[in-house]
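A single protein chain has been omitted from the complex, and every remaining protein chain is retained in its original position.
Chain lettering (A, B and C) follows the sequence in which the chains are written, and residue indices restart at 1 in each chain.
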């Protein structure tokens, strides 16, 4: 843990929350994004809305901790509790600004794998896509979240569950997925962007993390903001006191964070 | 009017009602079928259900006169008030046993026109299909209802709004519509069936009507039940007292009947 | 991305001449006549109107010359049959018609709502709605080889919906049959919602499964009691059938239509004044109260 004020996952949540802009419609899935949306709508993005593939639409935090999108506090006083075809149709017609995705593996083009990996020569089966493939294909932009662990950064992912960019240098231009593709990867140590070719670059390191150390986890030479003409590698802002208090209100026992 | 006990349209309603079998799901549209379903479910078909393309599902008569499927007595205490995609999907997946259709013109294969006709050399525009084309294409069987008027019986209809059978002698076998096609035509003077080739034949004449007179309204030589090996031309049963009372309960001012 | 809550005239002023407008979406239920009449008062014309069976609304817009194109399954008067203004305008070539079935217009809007270029159907083939149109495509299903029809998406500029209640943000409770309201709202670029009541957002949020439309689709939300007369609104008022019959008798000729419009459209400043002209008793005298439902935690 990089700080005694907050955990790595608390920082990931507040960093993810900042990727939601005011007025956005965010597609929220499992785990950390459940908390991140609630932080965003309570701080800088009061007019953001969240949709959840089970059919929930919300404009406000749940009044109680939620383990899943379907926990009753997330259904209670929602803007709407509808169905998956409705929510996925919003996504497919281009109305979702940002979606959140996790993954067991990611490559330099933001292709994500949550289906199966190779561990010590044998296939390990993971739970699968859920709605991740759909979000990856069709959201205007996606934010990827994962622990900063070398085994998760792959030259080539074992299975493309959720497409990122093509490897032809044209990002999404010749790619069959209509959405905009990944805009950020937030790990437990750093935040990465994707350049116009669709390739990952280091945008900021989290407080206490070291650039060399961060980049050493990757099997390829990761470029930095400087390398791609996007300014300098910043230090990721720490969670504010207000943000931390909100995270701990929404996740009082630190179940997710 | 053939009787002083009932009007032509009252007889058409009770005759149409008998085309609904117990347990059927009937697709009910405008006008006379609104009354016919209510008679059927009150008499011989207590387990029949009705669906209406606006989204209504009913298992019982409306508690009040209805001009349209969306009049509040038809929505009140319905089994469900849902939407058109739901109702049309039931039709498309083959769950509708019988549908009712009216028409300005019909040909010998049960093709119906409700879109435009030629009157004295000029086109006359009619309201159009509504859901009729869909019912004609996809219901297991359809019952056609129209006044017995020569101008309505055409060698070739001006516009096929609602397909009947093909003219190749194979009925629906090579026809692109998946439903079963017309099973009966009920006019104000007679009831017709369709043989296995898909061609109209006279099944019964209404009380007081004369076979020769009935057939004279057609521009082609209409065959009879005898001609197609379906027994003899019967006399259509009169409405029972119970049926008439029901018709007059459901349509107290004779608005439709 | 919430809707603007505003008066009817302001909301309708957002609809430009030449727009494609879907309306009459719940079939004979809750037809947005108040919006239709305000469109006429504001002289918005060259409209392309889209709907399943419009039951008078389109006939009125056509009669006043506001429409150049009709994309619909049925235009008339459900109580009386013919819509004379529609019939005359088609026969004289004043409006063009794209013939649909109810399901084809539903699927076209559903394709728009789902964000796909088309939806397949087993309806249409064998009809002249298919044969005499170049809008649809016949294709062999690549899985089983069956012939099916493809209905291309329609994405109207506007969908117009009258509902029972809405929040000022534009989240909408709607009940009774809804026809193709949801496909049209999903497909449309803009949505104008008129509601019998604008209510506190807490009312809407007390029953999120009742919400048929959410705010991000809605441009304007207008409180407009009696906004669907003469059509019925579940829980609010019954159908004014006599009105339909009178309209039928009055509008067989163009000059009859003008007389009708000069009273019911141009003779009133707004919907409140319109309501004073209606003398039928449409009150709900046998209310049915929905069984209680709880959420909570």
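Assume a contact is a pair of C-beta atoms (placed from the backbone, for glycine too) under 8 Å apart; a residue touches a chain by one contact, two chains touch by 3 or more.
Since this is a predicted model, take the numbers as computed values, not measurements.
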| item | value |
| --- | --- |
| Hidden-chain contact residue, picked from the options C:10, C:137 or C:269 | C:137 |
| Option touching the unshown chain, where A:35, A:48, A:106 or A:132 are the choices | A:132 |
| Identified contact with the non-displayed chain, of A:92, A:142, A:204 or A:257 | A:92 |
| Positions on chain C contacted by the hidden chain, ascending | 115-122, 137, 139, 141-144, 146, 148, 150, 152, 164, 173, 175-176, 178, 199, 203-204, 206-207, 209-210, 234-235, 238, 284-297 |
| Interface with the unshown chain - residue positions in chain B | 23, 25, 47, 49, 56-57, 59, 63-64, 71-73, 75-82, 85-86, 89-95 |
| Where the unshown chain meets chain A, residue by residue | 30, 52-56, 63, 67-72, 75-77, 81-85, 88, 91-92, 115, 122-134, 136-138, 159-163, 166, 175-178 |
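The rule is simple: only the chains that are shown with their structure count from here on.
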| item | value |
| --- | --- |
| Top chain pair, ranked by how many C-beta pairs fall in contact | B-C |
| Furthest chain, CA centroid comparison against chain C | A |
| Innermost chain, taking as reference the mean of every protein Cα atom displayed | C |
| Interchain centroid distance [CA atoms averaged], chain B/chain C, Å | 28 |
| Chain centre separation (chain A, chain B; CA means) in Å | 58 |
| Between chain C and chain A, distance of the C-alpha-averaged centres to the nearest whole Å | 40 |
| Multi-chain contact sites of chain A, meaning residues that touch two or more partners | none |
| Multi-partner residues of chain C (at least 2 other chains) | 182 |
